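My questions will all concern the structure given below.
A protein chain is absent from this complex, but the other protein chains hold their places.
Right, chain A next:
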Amino acid sequence: MNELNPSGWRPSTGEIGTVDVPPTFTGNRALQLEEPLIFEIGSVDQCGVDLPDADDEVLPGLPLRAAPVDLPGLSEPEAVRHYTRLSRQNYAIDLGLFPLGSCTMKHNPRLNEKVARLPGFADVHPLQPQQTVQGALKAMNELAHWLITLTGMHGVAMTPKAGAHGELCGLLCIRAALEARGDLREVILVPESAHGTNPATAAFAGFRVENIPATAEGRVDLAALTARLGPDVAGVMITNPNTCGLFECDMKAISDAVHVAGGYVYCDGANFNAIVGRVRPGDLGVDAMHINLHKTFSTPHGGGGPGSGPVVLSEALAPFGPLPFSARQADGSVRLVEEENAAEEGHSQAFGRMCAFHGQMGMYTRALAYILSHGADGLRQVSGDAVLNANYVLRSLDDVLDAPFGAAGPCMHEALFSDDGFAEGFSTLDLAKGLIDEGFHPMTVYFPLVVHGAMLVEPTETESKAALDQFIGAMRSLAQRAKAGDPALKSAPHMAPRRRLDETLAARKPKLVWREA
């Protein structure tokens, strides 16, 4: 046992660091395998599968390729081993704690996967007759109902494919609402601590972005925001809880002030995980908020295709939400509302559509499985445990790491630290690289920008106390090494497949295509 490692856990690493180990013949480090690029192992002369000769009559009149494409040919075991070896050099939520702040890297329950693979969900086609996919449509409609209920909102646009796509959908609703009343406002206010996607979305939607400063406590400056409101302000975009891991206590006052001034309130729902089941954004005066199903509702990050970022809408914005959407009929069936039947459903003001079809079915089914397996009380416990875990990390580290807003009280779902107090020449980057040697994915670094040398840790509710203690032990050890100026930390990682990479050179002179040397 050791005070830095209270659980006493130790990997069996033997005597690392006490003897100089010569490089191996293969370049491998035990089961950590070097892997060349696929172009370097495959040969264009061979092919792993038997393909029939091309038949000109199969593609009559099409411009056929005159020269071979020179794809590397590998046998099936070679191809399988190549990608399996690469996957072993990666880190994943299935391997360990993934403390990326603001990303909500929670466990993806296997029950979700089982449900998503049911043929009635997995093997349907968007152009199938609707009477043959009533189960799938009812599942979509039930998820929509849950999202509306959990957020206290009036409607939901299910089709956006990701968080930022949802932001765009919300702002297009705001634009449509303004156009409908002939009031072409052009400014969107965004706090300094906003997610980077917020100003980007507002600019993409044709608005002009203006920053609102933060208070010393890391929250939106209500007085500064109120002072800026006026007839040119279309709305504000606020993340709540915000990227400093703090609840915006003035949210209702902000919403009221924005509404009085004729604007709309967009809430970035990326951090809904911290408040689900406890706070309904609709009660805080929010007009539109996207929900990242891969964060709060445990669908995989980058899970085999587009994600899903439904947008819940207030009574003021719901009439402008995009097509198509599912609507339950008097006979209990569900139908898709499209251009031709929108008027029948009282939805003739839709601003348009966000994508060709009705959204990402695979994510809907996983999110619904998560919601139904937790139930309303379970979801309430999700946010409680997420906040408890983050505060456990915050209070277990705030004596060895600077916590900029630690004195202000409890944090929400993520704990924010800085590199203030590290030895001269040591920074957040060094601690993050040291975490790789300890077997963890680094936390979010240098974000939010309002804190110098920021380290944002989001443990999520799915980590056990033992897992948190192990992480905390590693962090305490690294913090003390950074404060003592341990030169070995400056060159970490030492035990990863690659040592510290020159990120500056990679950014200044990126190599974006492979060429034969």
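Things to note:
Throughout what follows, a residue touches a chain if its C-beta (ideal position, glycine included) is under 8 Å from a C-beta of that chain, and two chains touch if they have at least 3 such contacts; residues count from 1.
Please note the rule applied: contacts and distances are computed from a predicted model.
One chain of the complex is hidden; its UniProt record names it "Glycine cleavage system H protein", one of "Heme exporter protein C", "Glycine cleavage system H protein", "Nickel import ATP-binding protein NikE" or "ABC transporter permease". From the options A:51, A:127 or A:507, the residue with contact to the chain not on display is A:507. Touching the chain that is not shown, out of A:39, A:91, A:392 or A:446: A:446 (per the contact rule at the top). Annotation for chain A: contacts to the undisplayed chain at residues 446, 449, 452, 503-504, 507-508.
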